[in-house]
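Missing here: one protein chain of the complex. Every other protein chain is in place.
Lettered A, B and C in written order, each chain numbered from 1.
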Amino acid sequence: MADIRSLHDAVADLVHDGDTLAMEGFTHLIPYAAAHEIIRQGITDLTLARMTPDVIYDQLIGTGLVKKLIFSWGGNPGVGSLHRFRDAVENGWPRPLELDEHSHAGMANRYVAGASRLPFAVLRGYRGSDLATRTDTVSSVTCPFTGEELAAVAALNPDVTVIHAQQADRDGNVQLWGLTGVQKEAALAAGRVLVTVEEVVDELTPRPGGVVLPTWVIDAVAVVPGGAHPSYATGYTVRDNAFYQAWDPIARNRDTFTRWINENVRTEGPAVR
Amino acid sequence: MADIRSLHDAVADLVHDGDTLAMEGFTHLIPYAAAHEIIRQGITDLTLARMTPDVIYDQLIGTGLVKKLIFSWGGNPGVGSLHRFRDAVENGWPRPLELDEHSHAGMANRYVAGASRLPFAVLRGYRGSDLATRTDTVSSVTCPFTGEELAAVAALNPDVTVIHAQQADRDGNVQLWGLTGVQKEAALAAGRVLVTVEEVVDELTPRPGGVVLPTWVIDAVAVVPGGAHPSYATGYTVRDNAFYQAWDPIARNRDTFTRWINENVRTEGPAVR
Amino acid sequence: MTTTEDFTRDELMEVNAARALAGARTCFVGIGLPSTAANLARNTVNPELVLIYESGTIGSKPTRLPLSIGDGELAETADAVVPVPEMFNYWLQGGRIDVGFLGAAQVDRFANINTTVVDRGPDKPEGRLPGAGGAPEIASNCGKVLMVLRHSTRNFVRKLDFVTTLGHGSGPGDRKELGMPGAGPVAVITDLGILRPDPATAELVLTELHPGVTVEQVRAATGWELKSADTVGVTEPPTPAELAALRALKSAGRDKA
Partner (left out) sequence: MTTTEDFTRDELMEVNAARALAGARTCFVGIGLPSTAANLARNTVNPELVLIYESGTIGSKPTRLPLSIGDGELAETADAVVPVPEMFNYWLQGGRIDVGFLGAAQVDRFANINTTVVDRGPDKPEGRLPGAGGAPEIASNCGKVLMVLRHSTRNFVRKLDFVTTLGHGSGPGDRKELGMPGAGPVAVITDLGILRPDPATAELVLTELHPGVTVEQVRAATGWELKSADTVGVTEPPTPAELAALRALKSAGRDKA
């Protein structure tokens, strides 16, 4: 059952040093505020999982809290590179970053296997690609009916998954809508689940495209209006494309990055928006 | 692209003697009118697939059009046995009925594999059950990561799938809502798709829980108001529980069954309701 | 139906089946007697019980007993409706469900279940039952399993004609060896009493009688040499509130059918 708690307490209780942590949201509903809280609390040695690492993981990686990244596409969407991610991979700054790299189809199916509590998932993927040579979470299985060899990807079961949603009710049931990406799978695959929400409402009204996560699959809900910024929450906020563009020069340089984190995340409490 | 056609023409063009045919709908949105049209046209030697054969398949089986049934639970929900199904299996009347029998989890995953165009799906299922001894569409695979042995079920790709939905727009896009069962998977797994609908509307309004099938995955749409009777279409009709109860004595006897089919399906055009 | 005081044996079965759901958070509900029990539990011992039906509804709150597992009210009152494959993969196999509540046609001493075919003698064709439905994976994946069915030698048999759904196999350890996550059947509630697996042997033994029922009656209705627990209890008679709730539920069902 989800308790409705402060972001500080929920993060402190649910996210631990050394955890494998998934923060999902496919450009929509990215849980930035929770990432910032993790930075403020200095929770470290994390293995981060996310299909599209994006600026949120650039920030975590640049602060040195991350030892490994499980992912399939690491860019600033529509803008360019993730400079902190590149600096960590290429130069080991502020610490080396181990990679477990997949395709989107593979990552999505790793979460599906995780949510289904199966040890692996099957797809027709990775064929002819060098990707499988750099990871031990891609293998193959042979169809017992046709003899076809198919890719097998290992289940991904994060210790903790954090997502952002539009609404929770007072019992801690959650609804998100719009692009809902792989959030249901990431949440159901995890050992612990934290959901930040735009607001608490008396009753969840079913929405077209709505995904409901009942309170009994969630550990904590924290109310953080605007907690997806610079990403967005359909019906509440719009994507701050200007921020994504502004991030490029900030992240390009170690000092400007560190200053930005200190001024906007570490010092100020919830990041400025 | 789906053409909007008469039920007669759509069935005549899309359903052929000898086809593997899936008519899905989990007690909700069962395409009875299409089944009756198949009976009127005498399309025969069918292999029928359906998780819950239900009264709709009792009717098809009793008319002798069916040589094989792929299923996981064959009863009249809440009422009792399917007498025509039992008579065919036990006594070969009006013809022997071959069975390919699964669990619900296995059948659902067979459709998932079919929709995904994979040759098989994996589940933790059939353990300790004799089911696997009577079918060649259950086998096993070994997880390449953990060594665990899991059940593999062969993909189910019907030649044609028929479903009933609430609405289509004039382009043939379809929306169904309420309990949507395994219909999306059954449709996407099939070679051809026929959708009967309650009505055609100018524009599909997204609904909570709505499943949209775009026109380019459908071959034909036929407008058949009440086409799910005695099943129902949320928002349009309610389940005719009395019919399901009345079916029991009708189907118990070969003559009363045949008379009912002749009077209500064969002679009268669309079944009385 | 034999009546005892002011309630029937079926009502004893239904009330005790509902009581067995006290404390459960989530229940995967089969149609028929399990659905009666689960809905009665929501109206008595466990108002917060989350009912999950294989048609895809999570948290249904029907006001009457559904005739089928896909009655409209199950969806309309649900917290969430999910596609059937998701129900079986993410929710059931995903280990999200505390209790699976099953009926059965035949049960053996290890609470294995047959719902597929029955042998009707050398010169007769196999008798056809409905089949497995969701039961094999419900019994494997739920935290524990409750069963409810009427007590007769036709239902409680020495040897199953077909194992549709594994309960405890041939004894302790079988489930673990097969890699089944859940604990399996913990109680079989009938119109005569309650059987539970002996922790040492996994064999079903008589642990409770309903008021007015004797051990001999239960043994006579069981197809194997039924053993009794060291102490056999007697179930509490239905309370007036339980009976009222059960009867209201059933008549609401009849009114609308």
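Annotations
Note that a contact is a pair of C-beta atoms (placed from the backbone, for glycine too) under 8 Å apart; a residue touches a chain by one contact, two chains touch by 3 or more.
Computed from a predicted model, the values in this text were never measured in an experiment.
Looking at the complete complex, one finds that the omitted chain is in touch with A, B.
For the chain left out of this panel, the touching residue among A:G125, A:P158 or A:G227 is A:G125.
Residue in contact with the omitted chain (choice from A:G62, A:P119 or A:G181): A:G181. Considering the whole complex, the residue from A:Y32, A:Y111, A:W216 or A:F257 that touches the absent chain is A:Y111. For chain A, the residues touching the absent chain in the complete assembly are 26-28, 51-52, 71-75, 77-79, 81-82, 85-86, 89-91, 101-105, 108-109, 111-112, 123-131, 148, 178-182, 184-185, 209, 211, 232, 234, 238-239, 241-242, 244-245. Think of the hidden chain as still there; on chain B it touches residues 112, 115-118, 173, 184-185, 188, 212-214, 216-217.
What we mean here is this: only the chains that are shown with their structure count from here on.
Work out the mean CA point of chain B and of chain C, and you get 28 Å between them.
Separation between the centroids of chain A and chain C, computed from CA atoms only, is 41 Å.
Residue positions of chain C touching 2 or more other chains, listed in rising order: 89, 93, 181.
In chain B, the residues that touch at least two other chains are 123-124, 148, 209.
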